[in-house]
Structures are given as C-alpha cells and as structure tokens.
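Heads up, the thing below is written out as structure tokens.
What you see is the complex with one protein chain gone and the rest in place.
Up next is subunit A:
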Amino acid sequence: MSIWEYANPVRFLALSAKVQPYAWGLAAVGIVVGLVWGFFGTPDDFRQGSTVKIIYLHVPSAWIAINAWIMMLVASLIWLVRRHHVSALAAKAAAPVGLVMTVIGLLTGAIWGQPMWGTWWAWDPRLTSFLILFLFYLGYIALWAAIDDPDTAADLTSVLCLVGSVFALMSRYAVLFWSQGLHQGASLSLDKEENISDVFWLPLVICIAGFTLLFLALVLYRTGTEIALRRARALTARQERVA
C-alpha cells in the first residue's frame, strides 16, 4: 500500500468520496466558529478598532493563495516525473481556487488598508508580490484553457508552474527594493514570540484550519469533476470512432 495507488482515478475517487464529507463538514464548522468567534467574541483592537476583524478573512485567504501555488508546484512535479493524470488534474483544479483566494486577499487587504493606511493600494513588497502571484494564476489558467490536447496542456502548464515558481520567488525578493513596508510583519509564526495577541490568535488559527479544509474539499471535488470530464471526453471520442 503506497500513496501512488491513489494515482488510479477509481481509487482516488473512492478515497475522495470518503474524505470529502469530513472535509466539507469540518471546514464549515471551522470557518463558522472561527468567523463568529472572531467577529463577535474578540475585543476591538486598541489602535485599529473593529477593522482588525477583517484579519479573519485576510490572513487565511492569503495563506491558501500562497500554499495553493505550492501544492500546484508539487502536483506538477509529480505529473512531470511519474505522469499520474490525477496529479495534473488536481493542479488544474486548484488553480481557480488559488486565484479566488488571491483576489479575496487583495480585496480584503484593500478594504483593510483604506482606513488604516489611508490608501487602497501601495506598492509595498508584500502587496506587489501578491499582485504578481495573481498574474501567475491568470497566466496558468489561461494556458490550460488555450490548449486542446489535455496531456500537452498538462505538460506545458507544469513547466510554466515550475519556471513561474522560480520567478515568483525572485519577484518576492525583487520587490523588496520598494522597501517602504507599509504591511506589517507576519501575523503568525512558529518560532517567534511576535505573534498577535492571544485573544485574536485562537479564532485566527481556527479560521486558517477551516480555510485549509475548505481548500482540500474544493480541490477534491473539482478534481473529481475534471476526472468525470476526461471520461466523458474519452467516451465521446470512442463513440465518434464507432459511428
């Protein structure tokens, strides 16, 4: 028994069907509990007032936006090395989710930034690298959509994902040259003591866990859809050959 057995679409779908109800359920519980606790159960920040509460949407969506790309990178590598179709389809399925999360991150950031910094947008390193990530998602999805043959599309988007990751990382450091740094440092970290205050910490972690589970559920669901689409495509092609 190894993880590679789930490269078989039938096995993958069976496992996915077992996992999905838990993922959806726990995601719903996590997001509802986290958001309700965050919005109503925590005090207003002494400087930022109630606007601080957008953090419960902003940080989890940004977290997913970045990690979705990393997941796509791993899935692309698996596709390129071992040519498991489920892997390529999972990468395809994750891209729109990542794109939406990037947009949520940018929008909530803008809504948060307006009262705090007095501006909707600043060419700050973190903001800028996020915008570039948004462009990468757009290009990746557009490339998938532009190629007819699914295997070629999977190949080319995987190469784009690999090269894009290198450049995304490079952009991250390049944009540090605009070192104005309006954006605060990391809200959470494992090794530092500079976490945000304890009152906000627990609901935020619950929110992040909820978003992560939501991402998992969405990717499993969308991968299933992609597999179904591939099957429908194969059946149609066979029918056309017979006819």
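The rule is short, and it goes like this: a residue touches a chain if its C-beta (ideal position, glycine included) is under 8 Å from a C-beta of that chain, and two chains touch if they have at least 3 such contacts; residues count from 1.
The criterion applied here is as follows: contacts and distances are computed from a predicted model.
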Quiz item: What does the UniProt entry say the missing chain is called, choosing from "Inositol 2-dehydrogenase", "DNA utilization protein GntX", "Molybdopterin synthase catalytic subunit" or "Heme exporter protein B"?
Solution: "Heme exporter protein B"
Quiz prompt | Touching the absent chain when the full complex is considered, from A:L13, A:V100 or A:L160 | solution = A:L160
Self-check item: For subunit A, the residues touching the chain missing from this view
Solution: 132, 135-136, 138-139, 142-143, 146-147, 152, 155-156, 159-160, 162-164, 167-168, 170-171, 173-175, 177
